[in-house]
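Can you read through this structure? Questions will come right after.
A single protein chain has been omitted from the complex, and every remaining protein chain is retained in its original position.
For reference, chains read A and B in written order, and residue numbers begin at 1 within each chain.
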Amino acid sequence: MGGLKVLCIAIVLINGQTIGTVAADGPFPDEARRMRSANEFLSPALRAEQADPIRNRGMLWVEQGERLFAQPPPPGGAQSCASCHASPETSMRGVAARLPAVDAESGQLVNLEGRINDCRILRQSLPPLDYETDELLALTAYLTALSIGEPLTVSIDGPASAFYAYGQQLWSERQGQLNVACTQCHDQSVGRKLRGDTISSAVPTGYPAYRLEWQTLGSLHRRLRSCQLGVRAQLFELGSREYLALELYLKSRARRHLIDAPALRR
Amino acid sequence: MPATAQAGETIKIRSAIQHPMITGHTDAGPNVAPRKIIHTFAVAYLGAEVLRVDVAPGIAANPFFAFNLRARSSGDVVFTWIDDTGEVIVETRQLTVT
Partner (left out) sequence: MPPMMRRRSVLLGIAASPAIPYSSRAQTSAPPSTVFTVALAELTKGRELKSGRIRLETSPLAESGSSVECKITVENALATPDQVRTIHLLSEQNPIATIARFHIAPDTGDVLIETSIRLRTTQHVHAIAQMADGALYADKSESVVLLAACLDAG
């Protein structure tokens, strides 16, 4: 294990690209313009920490993910991630920006977490990783960070259209004891205060994100669950079709916003 | 991580490690997990300890420590973290002094 003494400064994948902004041109100018980057809602102190590779706690998971991606599989495992995906800095760049997407074989909507677990089961002969485990968060954070600066480009056409419509429906439906729909806060009340915080446009480019409240990195699905807890709604399962559809809907709304994960959140 | 400094110069070193720092406080709820924190962080430079921190649960998750170090001559800076389970993490960085 002595040879594993790697580790270094956080991998700064920013590549000179501006973070938290919208690509200059593209097919959805109006949609992109009315969505405000999550960074606009961060305090200056948190924004500074987010931009600092040592103070952005999410970089600890990025580094773990880089290690997991390259390491040989544990006993019983068939191959490492890197056996198929050589030079991940180039070969995996942009992958996170295209997900979730409909899997051609199964017809199901699959996000990055799902893709990682599909690889584990089908290619690596390893058991799937649970949501919110450090390992799945680390691989997700690493692969998402490889797409920093890439605009979200999820497809909502063809087989994805039904999932998009379902996500849009969930977004618009009132739920929970408070009887509130996502859209009432995150479209109609953006910029207003709620529980000492400012309501954002729900641009998901920073996830997985490190929330100080969580004291750890967390998935976008966990963040969606936090909102459901807030309105006292019945919670969906992490990785469920409901959260996957909402993830597609959110990422479609935020198309052309640039990935800046792992982000820091309050 | 290579870094260079001039002899006599004071440099700032920053460190962060991934650890949940579970407090074990019972006021967090009835099903609280037992305490599991990094209880010691130590730094040695040129073979001598320059900083030792006794850490309590009041230090935030994923502990961050920054401190000044007076560069004297080229050598290793050795960082050690020890947690409640006996896990020991050691990281070494070379400091080049010109």
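To be clear about the criterion, a residue touches a chain if its C-beta (ideal position, glycine included) is under 8 Å from a C-beta of that chain, and two chains touch if they have at least 3 such contacts.
Computed from a predicted structure; not experimentally measured.
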Hidden partner chain, touching residue among A:Asp52, A:Asp103, A:Asp118 or A:Asp187: A:Asp52
Absent-chain interface as seen on chain B, which is shown: 1, 3, 5, 10-19, 23, 25, 27-28, 48-61, 63-68, 70, 77, 79, 81, 85-91, 93, 95
Chain not shown, touching residues in chain A: 1-2, 4, 7-10, 43, 45-46, 52-54, 59-61, 63-64, 67, 138, 196, 212-215, 222, 225-226, 229-230, 266
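One rule holds for everything that comes next: only the chains that are shown with their structure count from here on.
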Centre distance in Å when chain A and chain B are each reduced to the mean of their C-alpha atoms: 30
Contact set on chain A toward chain B in their complex: 5, 7-9, 54-55, 57, 60-61, 64, 134, 215-216
Residues on chain B engaged by chain A in the complex (per definition of touch): 1, 14-18, 20-21, 60-62, 64, 91-92
